[in-house]
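Yeah, one chain of the complex is gone here, protein chain that is, but the others are all in their spots.
Labels run A, B and C following the written order; every chain starts at residue 1.
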Amino acid sequence: MLVEKYNPLEGKRLEILDKEGNIINESLVPDLSDERLIELYKTMLLARMTDIKALQYQRQGRMLTYAPNLGQEATQVGSIAATEKRDWLVPAFRELGAWLYKGVPLEQVFLYWYGTEEGSNFPEDVKMLPISVPIASQLNHAVGLGMASNIKGEDDVTIAYVGDGGTSQGEFSEALNFAAVFNTPTVFVISNNHFAISVPRRSQTKAKTLAQKAVAFGMPGIQVDGNDLLAVYAATKEAVDRARRGEGPTLIEAVTYRLGPHTTSDDPTIYREESEVEEWRGKDPLKRLKKYLINKKIWDEGKEESQNDEYEKFVNETFKKVEKYGLVPLEDIFKYQYEEMTPNLVEQYEAYKKYTEGGEK
Amino acid sequence: MLVEKYNPLEGKRLEILDKEGNIINESLVPDLSDERLIELYKTMLLARMTDIKALQYQRQGRMLTYAPNLGQEATQVGSIAATEKRDWLVPAFRELGAWLYKGVPLEQVFLYWYGTEEGSNFPEDVKMLPISVPIASQLNHAVGLGMASNIKGEDDVTIAYVGDGGTSQGEFSEALNFAAVFNTPTVFVISNNHFAISVPRRSQTKAKTLAQKAVAFGMPGIQVDGNDLLAVYAATKEAVDRARRGEGPTLIEAVTYRLGPHTTSDDPTIYREESEVEEWRGKDPLKRLKKYLINKKIWDEGKEESQNDEYEKFVNETFKKVEKYGLVPLEDIFKYQYEEMTPNLVEQYEAYKKYTEGGEK
Amino acid sequence: MPLLNNISAINQALDQEMERDQSVVVYGEDVGYEGGVFRATVGLQKKYGEKRCFDTPLAEAGIVGSAVGMAINGMKPVVEMQFSGFVLPALNQIIGHVARFRNRTRGKYHLPMVIRMPYGGGVRALEHHSESIEDIFAQTPGLKVVIPSTPYDSKGLLLAAIRDPDPVIFLEPKRIYRAFKQEVPEEDYIIPIGKAKIVKEGTDITVVTWGALVREAQKAAKVLEEKGVNIELIDLRTISPLDKGTIIDSVQKTGRFLVIHEAYKSFGPGAELISIVNEGAFLYLEAPPARLTGFDVTVPLPMGEHHFIITPEQIVDKVMEIVSY
Partner (left out) sequence: MPLLNNISAINQALDQEMERDQSVVVYGEDVGYEGGVFRATVGLQKKYGEKRCFDTPLAEAGIVGSAVGMAINGMKPVVEMQFSGFVLPALNQIIGHVARFRNRTRGKYHLPMVIRMPYGGGVRALEHHSESIEDIFAQTPGLKVVIPSTPYDSKGLLLAAIRDPDPVIFLEPKRIYRAFKQEVPEEDYIIPIGKAKIVKEGTDITVVTWGALVREAQKAAKVLEEKGVNIELIDLRTISPLDKGTIIDSVQKTGRFLVIHEAYKSFGPGAELISIVNEGAFLYLEAPPARLTGFDVTVPLPMGEHHFIITPEQIVDKVMEIVSY
């Protein structure tokens, strides 16, 4: 078992693909068909294209806040790929790759960042919770999903994400403790991208690794190279399988790096050196998987280019649709507070409707 | 260093005195003079007498809620004895032995349980925070005391207590994380008395030990026999010394047992077997230290008896004084909300005073 | 009909609903094996097993947060906060998530869940065991807030709360858990959420209160009757959403208004009631709408609590003051 071989307390980290795209651990290469590999790589490409375009739109004043996933694609796609359609996805707020893989339409992703609740009204069959803004508070929801699965005797697994910063929140610990105590089928993925806005990972905790936090809950923990899709997949797959077999939760720390700003309102040059960013660009998860796929002769520059062109068009068109979406109708801000509008809400809604329609405003 | 030799992950627990009062680990016997040993034992006796009498008063309907420390005296007295007068004590709510040692007058202890805020208005020179009812929320206060000591360049240490149940609260983790990050001079003592009201330790967490939770924060952790005054003292002394030298916080899990009810409103027979309680009575921290002291020829049954008589009288007299204390004057409930009563409070106070004095009520 | 006190009525409601609806699960600190520190959940684990009634680690955010996930994944969690003073660590979940899931997802997810907790003073308890914090929940859109005042209501309102498709904060006045008994039907019945109850019709003044103070107001009503003052007593039952209609109709009839609560006065729930009376019955008012409430001081510990507790005598005096305005 990987969680036994890669004990974070012994300073071990699971790596399979090096930054040049070479396999350094042949025996651990997960069983992924060429088609699957291409599918995952394409998801990463789409996520990246979306990030790049979103930042452009934002600079053009067409986009509100946006939190790019840039540089973290392998962590997100590699982990979600190890789950199945019937499994639950509980995001933090920066897992674009995972959401796209899970089947959230790009249009909704944009709608969310564009500022409407419709962006979290996912299609019926997408078992994903909405983005959770209060850091780490989503983890207990993930545990609850699993508690319900256990009670119902269903073998759905829940995969939940949190940032390195999120590990300092009290609720992180409460959730992991509940998960272990109730033996829930939960896989916790820490996207350790080295920063919580401006605060570096080293200021977040004195623990050498975040994976070792699992010890506090009597849960297995493992650290993986988060820019290595194969390593992330392998560790997550093992955790998902164990969870599905009823063997309980796992904590995975994926070590990656946020290449972009925290959000579009952030200026990372204030708090980090360009040289550090440059170094991590060299460890880009896309470049590395691309080289691997090219070496495997199942991908090439031509395919890459045409795929990117297709995605660029798709992203642009999707965003244009979103821009036409327009403002939220008055009724919508009242309608979903409760199943039925309370008399009080009806009164407020009617009065305001009358007021605005009366031409008084 | 004890924290290195007794790694909780290796299933080790520090023990010095066995339950028959024999030294099982000669080299670790702490350097405590006979006088000090007697002083500590007497504190334990007084704590026990207080507990026994309080339960009696309660049955007589003379006492409100009370949370006895019975069985946990070595954990409390052994740990606090390793600190100095200038150090801070941050209690949970069940550390009678520690409070008495720290210099809180027994009268105030009773006043607290009797239901008045005056019970937490400790003498000027007693550096102890009041009891904290919301479980585990006091630990961040302890860390803040230490952060201030660090900023001021003072070498006061803070010793803070929490129960086994308290380790599940999010704030437990936040506090330990802050302590490690800010390298505060804090000693965290978990009084693992096996229960959080009715919930047994095993339901609280899947972690084998509570001491191993330290790993999550990159902090040393150690498990000790909490019914062994010498072991508790030794571990705490080392932690206090390290803290004072600026080497940061330590987590100590003291394994003990609550022999009495959770509080006077609790009926432990609902949730635990008498046989378990009986077994732990055999490990009584007082009996064991007494045998050790008798073996050392610095204590005997006669002294024990007369000391107990003295304490019984003292406790009874103190409680009688407390019973005469009477109700809290109206003004007091208004006077301490702010440094100065706000106009609003003055208004409410004056109106009510007038109302009650007017004979209308 | 069997005579039940409030705590047994709550226990019966939980029992019957767990029997009726397999998706109901009940959990919290000491809730399972022991059956709760107030014995509200006694017998449920034995009857329905550890999967449906169980103890949790000591962590309120974990309890409420996991209930959110449970509710999304098909269960109807009824969780207990041991005392309302210990709900504070869960406010991030309650205000930040519980109240918001339906609106946040435009209806994709909603949370049929109940958060029960004993609240209020008068039991001579330690710090944090006597607060009345209905206002924090009442001011949060997306929550419903219910407070029973009798065993009959405890059962009927709790059943309504569990079946409500939206999250309900169910505050139990601990002072009257065992204070009196009442005939409570064995059968299933529901008291609708959002409707106040006119406990006693009257003509001279509208008095609104809830929870443990309903009884105190009833005692006052008797005394007042002897003095020739006939109060209309309304038990709010639901703090949010407020039954404005019943209150306004009553004030339009009586012309006078008093709200009584144990929560702190300033920025407390009474202020809202005074405001809606102003908004809906201003021209009918013959005296300033008034409130009789806790002082703006931290609830005192037992030896000072008598100053804080509202008595029937105070109610009588306050009503007399208003009717003779």
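Heads up, the rule we're going with is that contacts are C-beta pairs under 8 Å (C-beta built on N, C-alpha and C of every residue); 3 or more make two chains touch, one makes a residue touch a chain.
This one's a predicted model, so the numbers in the text were calculated from it and none came from an experiment.
S.K.: Specify the shown partners of the omitted chain in the complete complex.
M.R.: A, B, C
S.K.: Per the definition of touch given earlier, which of B:Glu39, B:Glu107, B:Glu310 or B:Asp332 contacts the omitted chain?
M.R.: The missing chain is touched by B:Asp332.
S.K.: Specify the residue from the set B:Asn177, B:Ser191, B:Asn227 or B:Thr318 that touches the hidden chain.
M.R.: Looking across B:Asn177, B:Ser191, B:Asn227 or B:Thr318, the contact with the absent chain belongs to B:Asn177.
S.K.: Touching the absent chain: which residues on chain A qualify?
M.R.: Counting only chain A, the missing chain is touched by 64-65, 114-117, 131, 133-137, 165-166, 168-171, 196-199, 203-205, 265-266, 270-271, 325-328, 330, 332-334, 337, 344-345, 348-349, 352, 355, 360-361.
S.K.: Under the stated touch rule, tell me which residues of chain C contact the chain that is not displayed.
M.R.: 61, 85, 88-89, 91-92, 95-96, 99-100, 103-104, 127-128, 135-136, 138-142, 240, 242, 263-264, 266-272, 274-275, 278-279, 282, 285, 287-291, 296-298
S.K.: At which residues does chain B meet the chain that is not included here?
M.R.: Touch set of chain B with respect to the missing chain: 88, 117-118, 120-122, 129-130, 132, 134, 137, 139-152, 158, 170-171, 174-175, 177-178, 181, 332, 336-339, 342-345.
The working rule: only the chains that are shown with their structure count from here on.
S.K.: From the mean C-alpha coordinate of chain B to that of chain C, what's the distance rounded to whole Å?
M.R.: Here the centre of chain C sits 36 Å away from the centre of chain B.
S.K.: For chain A and chain C, what's the span in angstrom between their mean Cα positions?
M.R.: 40
S.K.: Going by the contact rule already set, what residues in chain A reach two or more other chains?
M.R.: Chain A, residues with two or more chain partners: 170-171, 174, 177, 181.
S.K.: Please set out, as single numbers or ranges, the residues of chain C touching at least two other chains.
M.R.: Residue numbers touching two or more other chains: 56-57, 59, 61-62, 89.
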